[in-house]
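Take a look at this one; I'll ask things after.
One protein chain omitted, others in place.
Labels for the chains are A, B and C, by order of writing; each one numbers its residues from 1.
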């Protein structure tokens, strides 16, 4: 019996339990996870840039996947307790990626740092974030 | 000639320049602004709760409107430079509201604090946030 | 027997268990706490302003006292899990105050918003912060 922590199983859970999410898992590592999101016209804010909330959403999702990495299992009820994000430069493109890296895991939380970029421009981050996911406590 | 900082003019700008945004201005004061968003099925995450990114989006938008209050004019190109958000309790309902309150205005930025709640439950905030909007610099 | 959540008992605990702290409790309410700190020459950074870390320290301490309010008891082992701070304007003066206001209490954490000002200028905040204190979990 395994924890089945693989990309396809994670994405199947997202599709089933969070059908409104446009973010998908594209990579899972020992201490990181990568999420991706296709950009659509509704994501474009004044100036022609990808809006902040779209970038927040992919970062939040990458940290959710990272919490699965930290816990060693898919835990849909891991919840964001807090997240801070800084926008570094205008984001223009068709697809966003975000890599979240593990900072710490405890009984109560998973903490990570995340970087967002436009596909093809991994050397030019458009946002950087840090956040905490709360692990469900036993009752 | 006035700066036309009223709710209808703000919302007309949003509809025209940021058509994908589902957030609207519902109140503008001397030191605050309120944004609202109708919740749809795509906003629901596992557990049946309104997702974090939806709450972030309404907070980010309330702070955008607050930057207009701080500047005394509609400034579509005011951009979020950073925002931190904390989730306080599960959010369940049909409509989100967020009040942003002015903390400081300078030549370069507008800083505010924001509280998010579900319509009808203004005494039970679901999220609290603080953030900075960058004011466009003269070239 | 009561929880003895009063200012003198809080300060006696600080003096005994955290003797290096220069921050003291000056007010405890039903949903807030106020900390104060006398400014000394070591707190002055270039420009003649009170340094950021000194302002952070009084905010962190006010949130610690606020966690006692939230929990209804003095809990020295409540620990900051995260804190974000924004500096609003230069701070010049002899004494700093910080009021922390309760946002949420759960089994695992206390969340609050804090405002820092120089004594005598309560209408001109020098910093605003939000943070989370972790409540010790039962073993």
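Assume a residue touches a chain if its C-beta (ideal position, glycine included) is under 8 Å from a C-beta of that chain, and two chains touch if they have at least 3 such contacts.
What you are looking at is a predicted structure, and each value in this text was computed from that prediction instead of being measured.
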item: Hidden-chain contact residue, picked from the options C:10, C:69, C:85 or C:135; value: C:85
item: Touching the absent chain when the full complex is considered, from B:55, B:81, B:113 or B:126; value: B:81
item: Absent chain, residues of chain A that touch it; value: 84, 86, 88-89, 103-104, 106, 111, 113, 125, 128-130, 132
item: Footprint left on chain B by the chain that the document does not show; value: 81-82, 84, 107-109, 132, 134, 137
item: Touch residues of chain C, complete complex, unshown partner; value: 17-21, 40-47, 49, 51-53, 56-57, 60, 76-77, 79-87
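In the analysis below, only the chains that are shown with their structure count from here on.
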item: Same-site or different-site touching of chain A by its copy chain B, using the half cut; value: same
item: Chain A-chain C separation of Cα centroids, rounded to whole Å; value: 32
item: Interchain centroid distance [CA atoms averaged], chain B/chain C, Å; value: 28
item: Interchain centroid distance [CA atoms averaged], chain A/chain B, Å; value: 22
item: Multi-partner residues of chain A (at least 2 other chains); value: 81-82, 84
